[in-house]
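Have a look at the structure that comes next, please.
Moving on to chain A:
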Amino acid sequence: MLGEGIIKGMAETARNFLGSYVSDERLTTVQYPEERIPQIENARQFPFLLYDGDDWHAGMRCVACQICEKECPPKCIYIEKSKDKKPDYTGKAQFYPAKFDIDISVCMSCQICVEVCPFDAIKMDTEYELSTTDRFGGLLINKQKLSRSNSHFRQIHPTDAAEVDMRLAAEKAKAEAKAKAAAAPKPAPPAPVAAPIGA
Partner candidate 1 sequence: MTPLSAYLILSAMIFAIGLAGALTRRNAIIVLIGIELMLNAANLNFIAFWRFSEHPEALTGIMFVIFSIGIAAAEAAVGLALIIAIYRHYKTTNVDEVNSLRG
Partner candidate 2 sequence: MSDTFDQIFVSLKHWLLGYLPVWSQPVISCLLSIAVIIVAFATLFAITTWLERKGLARIQNRYGPNRAGIPLTNISLFGLGQPAADGIKALTKEDIVPFAADKLVHFFAPVVLVIPVLLSYAVLPIGRNMVAVDMDAGLLFFFAVGAATELSVFMAGWSSRNKYALLGAMRAIAQMVSYEIPLILSSVSVIMMVGSLSTVKIVEAQSTYHGLLPDWFVFTPWGFAGFILFMISALAESNRSPFDLPEGESEIVAGYFIEYSGFKFALFFLAEYLGMFAISGLGITLFLGGWHAPFAWLTWIPSWAWFFIKLVTLVLILIWIRGTVPRLRMDQLMNFAWKFMLPMALLNLVGVAIWHFMTPGLPRWLVGFALVVGPYLLLGRGLMAGKNLAKRTYRFAE
Partner candidate 3 sequence: MTLPFIILAVLTIAAAVAAMSLRNLIHCALAMVGAFGGLAALYLQLDAQFVGFTQILVYIGAVAILIVFAILLTRGGQVPEKALFSSSWIWGVLVTVAVFGTLAWTIKNSFASQRVPAERVEATVKEIGDALMTKFVLPLEVIGLLLTAALIGAVIIAMRDEVKK
């Protein structure tokens, strides 16, 4: 109560004040638009849709099973199943999403959609500069804008991507072996062109 503590504290703050001008190490602030901290590998922002090959529509892995739409806690995913089918990467004909929108103003980046997807079709992106002047339309992102190629996925999450690629390659090999076995007695039908994994 005699005020020594206050004097001690004032000396400490004065030391910090002067020190911030002397040593740059004290200033931990990152001057954002000019400087950026590299993102860690497990960084995640908002989901995106993966496609194989070069054509986002043909290579889209999503089969419109709508599991993610049902699981999404804030209900920010809107999927409409297509009427026709298109072949997936193993060559099997599958539905595809006629409409796949994510409202990222609602999305809470929980990654549940990624966890539940049986087709490895939806993953988390690391892109964070998504600001827009239109908060209703601008943040409702459609199928085309959500699509990212597999090479992008490999770039942002290398470990995760390698694991997924391995699993998908194994599955494809199995499917091909099965197809071969089935095709062995008869001449094989012209195999549907699927983008090779990791093209």
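Selection rule, in plain terms: all candidates are chains of the complex that A comes from, given by their letters.
Keep in mind that, in the parts below, contacts are C-beta pairs under 8 Å (C-beta built on N, C-alpha and C of every residue); 3 or more make two chains touch, one makes a residue touch a chain; residues count from 1.
Predicted model only: the values in this text are computed from it and were never measured.
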| item | value |
| --- | --- |
| Touching candidate - 1, 2 or 3 - for chain A as found in this complex | 2 |
| Contact footprint of candidate 2 on chain A as seen in their complex | 1-3, 6, 9-10, 12-14, 16-17, 19-21, 26-29, 31 |
